[in-house]
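Note that one protein chain of the assembly has been removed; the remaining protein chains are unaltered in position.
For clarity, chains are labelled A and B in written order, and residue numbers in each chain start from 1.
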Amino acid sequence: MTSSQGTSPRGAPSTGEPSARRTAMATLANATIADLEARLAAHPLPQEHTIIRQPEIGLVMVRGRAGGTGAPFNLCEATVTRCVVALPDGTTGFGQCLGRDKHKALLCAALDAYWQQEPLQEAIESEILAPLRNIETKRKEQTKAEVAATKVDFFTMVRGE
Amino acid sequence: MYVAVKGGEKAIRNAHTLLARDRRGDTSLPALTLAQMTQQLYLSISRVMAEGSLYDADLAALAIKQARGDLIEAIFLLRAYRTTLPRFGYSQPIDTATMLIRRRISATYKDLPGGQLLGPTFDYTQRLLDFTLAANGEEAPATPQTQAFEAQERVPRVTELLDDEGLMEPDAELPEDHEVGDLTREPLEFPAGRDLRLQNLARGDEGFLLALGYSTQRGYGRTHPFAGEIRLGEVEVSLFVEELGFDVPLGEMTVTECQMINQFAGSAKAPPQFTRGYGLVPGQGERKVMAMSLVDRSLRWQELGEEATSPAQDEEFVMSHSDNVQGTGFVEHLKLPHYVDFQAELDLIRRLRAEWFEKNQKTTGETADLEAAQ
Partner (left out) sequence: MASANLEFSLAKAPAPGLQNPVHEAQGIFRALMNALARPGKLQDLPELDLNPPAPLGKSTAAIALCLCDYDTPIWLDKELAAAKDVTTYLRFHTGASFTNNPMDAAFAFVSKPENMPPLSAFAKGTSEYPDRSTTIVLSVSSLSHGQTVKLSGPGIKKEQGFAATPLPPQFWREMQTNNELYPLGVDVLLAAEGTVAGLPRSTKITFQES
């Protein structure tokens, strides 16, 4: 018996308008718990959500591609924590991030739920997500600049007669 | 034959107490913290994550601490732990072209687009012990230099540069309906597809793969390799969540990738072109990905119509012996009580010896009789 493997075909069309929501989820997943809590301390969320899937630690099998672009293969598993909350109107919020931080998964889920509420979205974008993105961008720019300093400048030597 | 025996509970308990004491060492010294280990021993962490086949630096640190630095024991601990967790699914394949690059070098192109980025490497160090690290109150390291860089969304792989001319073999695709093999779900069967081989190598023992890769360079299944490209950095991992209908980002993961380019004179099955071996591991593991890509290429002999003459080309040999947890289990089980087995062996040897002496004495006796008669 083989298990079905629930991945979409590559580049499968996404339903709805997930790109902005996906971007928000990526920002949350990449943030450290300390940064996330600091933003939430400054801009607390409403507490109307209920947990419908308790924060849970599990595994995702991470895939690579042979040669980088070829057929997929299973590289290794990674720990992932996920959580789902619901708002009184039935809106569901999903939190999932690499690692084993249940509190972070819960915060991500709650933020995803409230982000989908028209009146709250703008505030979450500007007060929570924008500063987190700022931190992330700074970190990445710093890495790139440090790595750029290790770029080799070749000097061609004249050889022979 | 195994016979259940009881006993030794007290001895085992006391041995474990002794182990715990020895693991902690001198208590007047501060205990290692996991954060210290993930920060300062990241390459050990990487090896344990790769061969434990579980990406979680904190767990790897805990495992190494518990195992007193025995990395194979730590790998075993991670493998055991992962069995306690539910599977949420399979990620979308990571795209290493979108990597946040921290190191990227090529031995085949001096002037590759984007340049040779050395990053944090041991290469070009003198391999002289640095006694300042041994001194108490080690100085804070110098702040790394920075330099302006060109913004690049996607850093093309070296192998893509040769693609245009048809000089480089394209990456093998498998049929659409091919279900990606998973060693953690289905027992290994031969012949194995390249997907299973790559999974097996990615979690295989670094020392074993290094020796096999080395053997191919020394002439046992020679493949004329060049390090086309090695890159290290962070990639996004995403999971298709059915309830949402899109790929949900889970965060970033450190990986090391190697494209080994190999000369190939052509065969009945394929024209002369460059072929490739591939290596990919979680964390930072340059030696491992290089060895992996050499062995991956060697194992492709059949597909390319080559002759198999060497151990590194023998799929069954390589894949059955690459896993150090399996190897440890079978080798180390020899120290468990085999009293009854051995008793049986002892009886057998005694009987064989008795028979041997009886026969030999008889023969010697007969020879003596013969000589006397002459």
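Quick note on the criterion: contacts are C-beta pairs under 8 Å (C-beta built on N, C-alpha and C of every residue); 3 or more make two chains touch, one makes a residue touch a chain.
Because the structure is a prediction, the values reported are computed rather than measured.
Engineer: Need the list of shown chains touched by the one chain that isn't shown.
Structural biologist: Displayed chains contacted by the hidden chain, ordered by label: A, B.
Engineer: Which is it among B:R87, B:H224, B:H321 or B:H338 that touches the chain not included here?
Structural biologist: Once the missing chain is taken into account, the touching residue is B:R87.
Engineer: Out of B:E242, B:E307, B:E332 or B:D347, which residue would touch the omitted chain in the full complex?
Structural biologist: Among B:E242, B:E307, B:E332 or B:D347, only B:E242 touches the chain that is not shown.
Engineer: Among A:P44, A:G90 or A:P119, exactly one should touch the missing chain; which is it?
Structural biologist: Checking each option in A:P44, A:G90 or A:P119, the one touching the absent chain turns out to be A:G90.
Engineer: Residues of chain A in contact with the chain that isn't shown?
Structural biologist: Touch with the absent chain occurs at residues 1-4, 6, 50-54, 56, 84, 86, 90-92.
Engineer: Residue-wise, where is chain B in contact with the chain that is not depicted?
Structural biologist: The missing chain touches chain B at positions 86-89, 185, 242-244.
What we mean here is this: only the chains that are shown with their structure count from here on.
Engineer: How many angstrom lie between the CA centroids of chain A and chain B, rounded to a whole number?
Structural biologist: Distance between chain centres: 28 Å.
Engineer: Show me the residue ranges of chain A that touch chain B in the complex, using the header's touch definition.
Structural biologist: It is residues 2-3, 5-10, 12, 14-16, 18, 22, 25-26, 29-30, 56-80, 82, 92, 94, 96-100, 140, 142-152, 154 of chain A that touch chain B.
Engineer: Taking the touch rule as given, give the residues of chain B at its contact with chain A in the complex, in rising order.
Structural biologist: 49-50, 53-56, 58-59, 82, 85-97, 100-103, 110-111, 115-119, 144-149, 157, 159-160, 170-174, 176, 178-186, 194-196, 198-199, 202-203, 236-237, 239-253, 255, 257, 259, 276, 278, 280-282
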